[in-house]
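Shown next, in structure tokens, is the structure this report addresses.
One protein chain is absent from this view; the other protein chains keep their places.
Note that the chains take the letters A and B in the order they are written out, and that residue 1 is the start of every chain.
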Amino acid sequence: MRTSADTAPDTRRHVATFALQLVLMLATVAVARLDLGVRLSTTAVMLLAAVNATVVAVALMGVRRDGPLVRMLVVLTLVVIIGLLVWPAWDTATRVRVF
Amino acid sequence: MPSRRQPFFRTYVFSLDHKVIGIQYAITGLLFLLFGFSLMMVMRYQLAYPMTPVPFIGGLLSQANASGGILLPEFYNQLGAMHGTVMVFLGVVPLAIGGFGNYLIPLQIGAADMAFPKLNLMSYWVYAVGGLIMIATFFVPGGAAQSGWTSYPPLSVIASGGQTWWLVGMLFLITSSTLGSINFIVTIVQLRAPGLTWMRLPFFVWAQFAAAFLLLLAFPPLEAAGVLQLMDRVAGTSFFLPSGLVVAGQAVTSMSGTAEGTLASGGGNPLLWQHLFWFLAHPEVYVLILPAMGIVGEIIANNTRRPLWGYRGMVYSVGFLTFMSMVVWAHHMYITGMGTTLAAFFQTTTMIISVPSIVIITSLLMTLWGASIRFTTPMLFALAFLPMFGIGGLTGLPLGLAPSDIHLHDTYYVIGHFHYLVAPGTIFALFAGIYYWFPKATGRRMNDLLGRIHFWGSLVCMNVIFMPMFIQGLGGMNRRLYDGGLQFQHNADLLKWNVVIGIAAWTMGLFQVPFIINFFTSIRWGAPASANPWDATTLEWATTSPPPHHNFDTPPSVYRAAYEYSVPGAERDFSPQFEPERV
Partner (left out) sequence: MQIPYTTEARPDTGLYNAKLGIWLFLASEVMLFAGLFSSYILLRTGAVEWPHHVLPVGLATANTALLITSSMTMVMAWEALKTNNWSRHRACLGLTVALGVIFLLIKFVEYREHIAAGELPSRNTFFALYYTLTAVHALHIVGGLVVMLYLLGPGAKLWAEQPVQFTNRVESTGLYWHFVDFVWILLFPLLYLL
């Protein structure tokens, strides 16, 4: 018969992570429905989504556990992405000619 | 020839051995280089003698491509687009990275093979299939891709069917490249022999390591862009088609973002393609040059009998160059109407990125200073690389600054600039590498006289081909004109150079014949080579020529840095990395 002693601590951690993710997901949907205006809505929604995604990276993928090499790779990739994500908005905003 | 119990296909076609795969990449790459060069030799006839039938070839071409042997503009554009594509993606990179990288990295780090041999095999065949798809497009209705190797929309979206297959081919090539780069990085990080610390790595391995990172991170946005362009061509989307686009008097997209009837929806942005394309294509040019620098470094150290001057600085420069190459891409887009802030940013980063290259070239020059140089055939090519790269690099400066670039963009000046870097730059370094490592791979040396003829002929011809292009570009002659600029009056005085360039190009073609003959005859009849015919220090020379399947009979250990030549007090003028005692 399985008792609470049989439940590995890992399972409790998993349930906690899972619950956190569901809560974050529902919060994201709820905030989107609040109709806060384009800028605030976008920031809040994507921030919550980013937190949720970070939970995946840290708790599930173990990005901090796998050593400095992996951490360096993540940082490098993020730096490169920031460039790729930032320039479109900047380009459109500062562009003289509009398509 | 080592005896094998494995069947022919397993040994020579679907081998898991990095050496076999490396040679497959190299030979395929060389064949594509020859093909890409041949496309240009045909184009050069049209440019030298516009609207006249091309000899020999003209008669073989179909009426759709060349009416009466005279190249049609559409076909000229196909030749142009495919020349660039074939040379960069099917020729140079597979040879420099797939060929040299695959063959040498495990040997130079003392490993038995790559980390993922099956992945390696897959990388090659995906590349080969992708390459064949691209070449086959010459035979589809409408012909091959003809919107430049850069495939700018909207032209590329409305172009004929070959463009779709170009995109499919690119997806194959990008997949091959990604898998290969993962293999290289894991191999270099994980499989270094005992004692081979990072700062004892041969410079060649550092260069390949950096190039692999560039391929890994920079190619995927182009894959994304390729998918988007495919969607535009095949699914009628308007990722790159702006609203209200009219082609030949006919509306192609609607005025707003909603599709009406048969019109595409519009609302897209051609600049999106340019950003995503150049995000890869700029790092791509560093992928083209890094292995070349690596090869030249190895050969110069060996033939000056000295350590590389400033090795540590060169390594840091490679790292800095790799990083910077990802933030300069929009210097290809100065005339697209970008704001001054953005232009200033990219001009600044572009100027900064010239510094690490200068450090590397200066270090190589300093290695030569006061050295007793052995003018072997590989050394001739490696030495020529230095001034040729210098010319290419310096002519990049007016292109990197927006005010001057406005006049030079899309002119022959640009073509001269980048060809100096890739042709007498990278390709010369690759030739150097072939002459240098041929004995290791085959156990035989290449013929020296043929090598020198190949060298001198190619060097002179390269300069006669590409130097006049600066004159033409400064005079305002546009690139990608099928009649060589004949239609514009301001080009009148510049047209004579097309004849000079054409003759030099065909002559250069002739000077490749001694190389081809040398390459194949030396495999059979070349002078036998020992394990270390050049008296070199790096690990690949520790094993036999050619190496056995598992590379090293006893796994090597590394005892010192990579270029311990002419160490004071030592008996010999070189102390190999793999020998415990300095003899």
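Here is the rule we use: contacts are C-beta pairs under 8 Å (C-beta built on N, C-alpha and C of every residue); 3 or more make two chains touch, one makes a residue touch a chain.
These numbers were taken from a predicted model, which means no experiment stands behind them.
Which of B:Q6, B:T258 or B:T341 touches the hidden chain is settled by the complete complex: it is B:T258. Between the chain not shown and the residues B:P220, B:G390 or B:G509, the one that touches is B:P220.
Even with one chain removed from view, subunit A keeps its contact list with that chain: residues 8, 10-11, 14, 17-18, 21-22, 25-26, 28-29, 32, 41-42, 45-46, 48-50, 52-53, 56-57, 60-61, 66-67, 69-70, 73-74, 76-77, 80-81, 84-85, 87-89, 91-93, 98-99. Listed for subunit B, the residues touching the missing chain in the whole complex are 111-113, 115-117, 178, 181-183, 185-186, 189-191, 216-225, 227-228, 231, 235-239, 256-259, 264-265, 267-269, 271-272, 275-276, 279, 549-550.
In this section, only the chains that are shown with their structure count from here on.
If you average the CA atoms of subunit A and of subunit B, the two centres end up 38 Å from each other. The touching residues of subunit A, counted against subunit B in their complex, run 69, 76-77, 80, 83-84, 87-88, 90-91, 94-97, 99. Chain contact summary for the complex, subunit B toward subunit A: residues 189, 217, 221, 242-243, 268-272, 275, 279, 326-327, 330, 336-339, 341-342.
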